[in-house]
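One chain of protein is taken out of this complex; the other chains stay put.
Chain IDs A and B follow the sequence of writing; residue 1 opens each chain.
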Amino acid sequence: MTFWLHLVTLGVLASLGGALWRVWRGPSPADRMMAAQLVGTGGVAVLMLLAPLRDWAALDVALALALLAALAAVGFVKATSPDGAGDPEETAPGNPAGRDGNGEGDG
Amino acid sequence: MADLATVLLTAAGLCFFLAGTAGVIRFPDIHSRLHALTKADNLGLGFIAVGVALQAESWAQVARLGLIWALALLAAGTVAQLVARAALTDRAAAPDGAKRGSRR
Partner (left out) sequence: MAAATTQAALHRFALFGAVWIVLTSAEPGGMLAGALAVPAAVWMSLRLLPARRPVVLLRLALHAPRFLYGSVAGGVDVARRAFSPSMPLDPGWIAVPVDLPDAGRVALGAELSLMPGTLAAGTQGDRLLVHLLDCKAGFDAAIPQEAAAMAEILAVAPPPRSS
């Protein structure tokens, strides 16, 4: 069982590597944030898989990581919404009021 | 028996993680990639949580695994909407130019 859990952990880590490729390539900031979110979920999975091998304390770390990953994404959206602080619902889509990131291609 | 179930469930979880990453790498636009990320990853996390729960020694560990998954699910559903919205305002991928019009 120990061997198997390590094997699955390696597999999840490999899939995180793929997500990091997307963080690297982008192209848009939202792509990078999304892939970072995947790294967060994968990190939670890795901690879950390793928990039975130690003393289950890793679950507390997993809980904290799940919380932080969610807050990081909310922080990203708050920071990139056009007025810099507001709710994304405030701006109608299709009217990017002076946003940066134009001209970046689509993958 | 529990060990066999753990092996099968964690293997399924790993498959969904790999699928999520494959989608995030292969899918052509950001909103399609968000589909892959949100759905596949949380399903993978769910399978892994159930698989690991079968190895747990106490109810508290099972409950904690459930709490983590519930939190991840809630966060994924909310964050997917927020990032999808941010990507819309970001690149003016306006739905006005959508393939299909709005429906009633």
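Just so we're on the same page, a contact is a pair of C-beta atoms (placed from the backbone, for glycine too) under 8 Å apart; a residue touches a chain by one contact, two chains touch by 3 or more.
Only a predicted model underlies this, so the values are computations on that prediction, with no experimental measurement involved.
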Residue among B:Leu9, B:Leu34 or B:Ala53 that touches the chain left out of view: B:Leu34
Selected residue (touches chain absent from view) among B:Leu9, B:Ala49 or B:Leu88: B:Leu88
Where the missing chain touches chain B, by residue: 15-16, 19-20, 22-23, 26-29, 31-32, 34-36, 38-40, 42-44, 58, 60, 63-64, 66-67, 73-74, 76-78, 80-81, 84-85, 87-88, 95, 98-100, 102-104
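In this section, only the chains that are shown with their structure count from here on.
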Centre-to-centre distance between chain B and chain A (centres being mean Cα positions), rounded to whole Å: 11
Interfacial residue positions of chain B with respect to chain A in the complex: 3, 6-7, 10-11, 13-14, 17-18, 20-22, 24-25, 28-30, 33-34, 37, 41-42, 44-45, 48-49, 52, 55-57, 61, 64-65, 67-68, 71-72, 74-76, 78-79, 82-83, 85-96
Touching residues on chain A, where the partner in the complex is chain B: 1, 4-5, 8, 11-12, 14-16, 18-19, 21-22, 28-31, 33-35, 37-38, 41-42, 44-45, 48-49, 51-52, 56, 59-60, 62-63, 66-67, 69-70, 73-74, 76-77, 80-82, 88-89, 91, 93-96, 99, 101-102, 104, 106-107
